[in-house]
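Of the protein chains in this complex, one is absent; all others appear in place.
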Amino acid sequence: MELLGLAFALQVLRISVPYALAAMGGTLSERSGVVNLALEGMLLGGAFSATVGSFYGGAAAGVVAGAFGGLLVAALYAWVVLRFGADQIVAGVAINLLALGATRYLLKLIFDSASSSPSVPGFDGAGWAGLFIALTALCVVAIHGWLMLTPGGLRLRAVGDQPAAAHSLGVDVLAVRWRAVLAAGVLAGLGGAWLALDNHGFVDRMSGGRGYIAIAAMIFGRWQPLTATAACLLFGLADALQLNLQTTTTLLPREWVQMLPYVLTMVALVGVAGRSRPPAALGTPFGR
Amino acid sequence: MTGPAAIGAGEGGEAAALSLEGVTKRYGALLANDHVALEVAAGQVHAIVGENGAGKSTLLQIVYGTVAADAGRLRVRGRDLDLARHSPATAIAAGLGMVHQHFMLVPTLRVVENVVLGREPRRRGRLDLDAAAAEIAALGERHGLRVDPWRRVEQLTVGEQQRVELIKILWRGAQTLLLDEPTAVLAPTEVGDLFAVLRSLAAAGKSVVLVSHKLDEVTAIADAVTVMRHGRVVARLAAGTSSAEIASAMVGTDAASQLTAAAPGARPATASRQAAAVLAARDLVVPRDGGGRGVDGVSFELRPGEVLGVAGVQGNGQSELALALAGLLPVRSGRVLLDGIDVTAAPTGERLARGLGQVPEDRLLRGLVPAFDLAENALLGRQPEFTARGLLARGRIARHAAELIAASDVRPPDPSLPAASLSGGNQQKLVVGRELSRPGLRALVCAEPTRGVDVAAAAGIHRRLRQAADSGVALLIISTDLAELRRLADRIAVMYRGRFAAVLEAAQASDRALGQWMTGATA
Partner (left out) sequence: MRTRAATSIAIALLIAMAAASLLILAYGQSPGHVYAVLLGHTWGDRYGLGQVLFKSTPLIFTGLAVAVAFQAGLFNIGAEGQLLVGGLAMALVGARCGGLPAPLAIGLCLAAGALAGAALGALPGWLRARFGAHEVINTIMLNFIAQALALWLGRRFFFVEQTVHTPAIADCARLPALGLAGSAASVGFALALLAAIAVHGLMRHTRLGFELRALGQSATAAAAGGVAIGRAIVVAMALSGGLAGLVGAGTVLGYKGYYEEGIASGSGFMGIAVALLGRNRPLWIVPAALLFGTLAHGGLAVNALVPKEIVEVIQAIVILAIAASSSDLQRLAAQGQR
């Protein structure tokens, strides 16, 4: 019965925040034609820099630092992928490995620990968390509106579908993609900041595959901000159920619940292939 | 026709709409544009003609800034543009607009969104599409370019999409319109509509530069004609020049005489019409990519040694027919018979094993693996022949490749070169040679056998195809080149909207008769 309570709903929201932020970043990036498996690394980079920021300057500084950390990871990814035309899948996986190794190295360098940072100021009380959740929701709506109703959004969609057409009309394809990937970094970095500050510190491998879940949600939501967010909530619900099932029931093995988002995504992908399409130029480098 | 008068105006006091000098572009060893000069007057329709690979499209792309020139000068309405820093953005700013051969449209966006892209009207930061939609409607009214601004581009017909392209550049205030092969994708009736639009634009003082290799169209619309060959301007002709004159300028007098000498009219009928059909189609219906029917009930029978030509305006189902016969497109209904055996559901590999050969329309897409070397490409599609217990027979493959390269006169004759490094003609010689040397070849489906191939190589390919027919192979030759069909085929079927509108004896198939069937005029 407690599953239906307010606390449970809040827990679902809390879990969904980093998913939604990363999925928004993924949506922007992929709608512009850039595959973004590097979300995982951006989340991790964001979480770590948020911890460092909060350690030295408090929670607010942590949030800013988190966004900056994600931006930094995104800049490296964008540079390799957009400047050099590196394969986006390979580069994404490499960025994730890099973020993993680099955060561990820095954990030792800065905090002299192999597994976790000391406790840092984080989100205490409902105020902070509520604000962050509200801002996330606002962010989703704003991105949806921007994408569908503004010149910038139109250009981004055009660049992801037919970059040559956009280029022929004087749209700077690479500039649009750069901005999209950097925005993805900021959003995923904020998602990472939430992870770290909600937990009052950084833990090795803290992103724990959430970047991939965000990609799954984005695909499940067919590259649309609103439906992708709905998918994030669904996956957050699955997570919350799993956490609660662990303690309450053995009806459904929790490993099965754990699998749920991934299985759903595969099913969705099979369905998507026939009906809705990913951006046509997804993963294809653009050069003159 | 304003012809000579318009040219005179361009040379007079008024600045030309567009003028080029010494434009040069090199791709490796190929000189695509060699010191090209061009002058287009305001209010003029100016055609640039030439064979495939003459450098026409490259020139247009240089003017529009999508290809960077190595050297040259570009003036637009009296203003010098820096070619080194030229880009579509500067071209648009200078009043140029281009309709690319492959449309530059975003299919998932609406018409109005495609039109405003890159120059979006906004109100308080938001897109303001309503005003643009009204302007599009007005433009359409003025120049006969009717299209619903709110529809998605992917739902439009090809002709409508071309109108969107024109609206797009007019809406940007283009004074000079660059059109790359604008009629290649259009049905004959649509060509007429397009020309009316272009005339109306010229009358409104705009200049039109169009690239084409279809001479009859050029003579119908152009005020002035520039002829290009091998990257150079070889002739400047005024309106009223006959197709024949333009043609001889295009191919060069020597080649032209060769062509006429090589055209014996109809082939002597060697086909034995009593023998059983080798390749047959019965009421074949093949879906088209994006809905509808590509092939809509085609039937034919080909006997040994018989050559059936398929003529038609591009996009009337010829591609789908070739692919379906090869087993590369699923058939909705009807049957394909190879030596009397129903192969409608058989995979491509089985058809090849039963003696079907195929020369695909696009050699780089389906005929060759461009990154593979010549030896591997000689093997492609024939790998079962050269396999023993799963292993490739390297020695036999090497011998086969060497023989094929020698017999087909592929140059350079080095089996270890990647196919991508060969010229189009040599690539095509390799494909044709590979298919014709299939052991047990019964029938060959051959699409555009000499497209983009130089004259000498084309003559060689024609000779080999004729030899194959003489030795009893049944040939289905799909081509948009009527001269080619008349030279090779016994009968010519005209394909129109997915059907064989008529099947004529090659000897009786005049250009006029074929043209009427091709445009559906006699239907």
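When the chains are written out, they are named A and B in that same order, and each has its own residue count from 1.
To be clear about the criterion, a residue touches a chain if its C-beta (ideal position, glycine included) is under 8 Å from a C-beta of that chain, and two chains touch if they have at least 3 such contacts.
On a predicted model such as this, the values are computed, not experimentally measured, just so you know.
Within the whole complex, the absent chain has one touching residue among B:Gly78, B:Gly240 or B:Gly349, and that is B:Gly349.
Contact with the omitted chain, checked across A:Leu13, A:Val34 or A:Ile95, is made by A:Ile95. Contact with the undisplayed chain is limited, among B:Ala71, B:Val369, B:Ala402 or B:Ala459, to B:Val369. Those residues of chain B that touch the chain absent from the view are 326, 328, 347-353, 358, 360, 364-372, 376, 379-384, 387, 390-392, 394, 420. What chain A contributes to its contact with the hidden chain is residues 37, 76, 80, 83-87, 89-91, 93-98, 100-102, 104-105, 108-109, 114, 209, 212, 215-216, 219, 253, 255-256, 258-259, 262-263, 265-266, 269-270, 272-274, 278, 285, 287.
The rule we apply is simple: only the chains that are shown with their structure count from here on.
Those residues of chain B that touch chain A in the complex are listed here as 64, 66, 68, 87-89, 92, 98, 100, 103-109, 113-114, 116-120, 122, 125-127, 168.
Across the interface of their complex, chain B is touched by residues 149-151, 153-155, 157-158, 161-162, 164-171, 280, 288 of chain A.
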